[in-house]
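Moving on, here comes subunit A:
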Amino acid sequence: MTTTSPPRTVSVELQESEASGAVVEAIERDNAHVDISHMPGLVRLASPHQLVIKRETVEAILGRDWDTQEFNLVIVTYSGNIAEWDEDQIVINWQERRRYR
Partner candidate 1 sequence: MKMKKLSLKEQYHVMTRDLDWEPSYVDRKRVYPYVEFEGIKVHDWEAWEDPFRLTVASYFKYQAEKERRLYAVLESFDQSQSHLRLSDGRYLNGMKLFLTGLTPVEYAAYRHFAFLARHLGGPAPRFSALCQSIDELRHCQTQLHTFSIFNKYYEGFDNYHQWGDRLWYLAVTKSYVEDAMSAGPFESLVALSFSLEYLLTNLVFVPFMSGASFNGDSASATMGFSAQSDESRHMTLGLEVVKFLLEQDEGNVPIVQDWLDKWFWRGYRALALVANLMDYMLPTPFMSWKEGFELYFEEQMMGGLFPDLEFYGLRPPRHVDIAIAEKEHYSHQTNFALYQFSHLTAFHTWTPSPEHLDWLSSKYPQTFDAVHRPVWEKAMRAAESGNRYYNMGLAPQCQVCMIPPIFTEPGDPTKLSLRISEYKGNKYVTCSDGCKWIFDREPEKYIQARTPTDRVLQGLAGGPTIPEVVSWFGITEGVENRDYVGSGDHKSWTEWQQSLTLAGGQQ
Partner candidate 2 sequence: MAELRQLVIEPKRRTYRHVEDRIGSRAPTRYEEATIGVQPTENFHYRPLWDPSHELYDPSYSRLRLSDPEAFLDPRQFYYGSFVMNRAQRGESLNQMVTLVQNRDLVQTLKYSWFGLMAGVVVALRHYEAGANLISINAARFAWGTPIAAATGFAAMDRLMNAQLLTEGGLTLGGKERLAQIKLGWMEDPTHQPARKLIEELLVEPDWAVALIALDQADRLIYPLLYEYLETIAFEQGVLFFSLVAPFLRDWYVEQRKWIGALEKAWRDDPEFGEANDDVLADIDQTWGPAAHAVAHALAGRIDTLLGDPGAYRFIDELIKKVQR
């Protein structure tokens, strides 16, 4: 028997700027249940369980090449674990890690 706990919210806060516009849109496209809120200068995107940012999607919106490392320029803070960050995507979630010993 397993008990399911309610999904924990994962979020990123980005600077509200031209640079982040495409990233915001890409996140909306690639994540099913995104909750967006605004504070002065900031946009917060929240999702149950996981958020993924895909390079291909950002590039399609921007109309130019985009390096996932450019995410460094717009991120302000996040809540969750950065589970993966490679040349194609950034994945943030709350996951349990295997105990090492």
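As a selection rule, all candidates are chains of the complex that A comes from, given by their letters.
Heads up, the rule we're going with is that contacts are C-beta pairs under 8 Å (C-beta built on N, C-alpha and C of every residue); 3 or more make two chains touch, one makes a residue touch a chain; residues count from 1.
Just so it is clear, the model here is predicted, and its values are computed rather than measured.
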Candidates 1 or 2 all belong to the complex; subunit A touches number 1
Counting only contacts in the complex, subunit A reaches candidate 1 at residues 5, 8-9, 15, 39-42, 69-70, 72-79, 81-87, 94, 96-97, 99-101
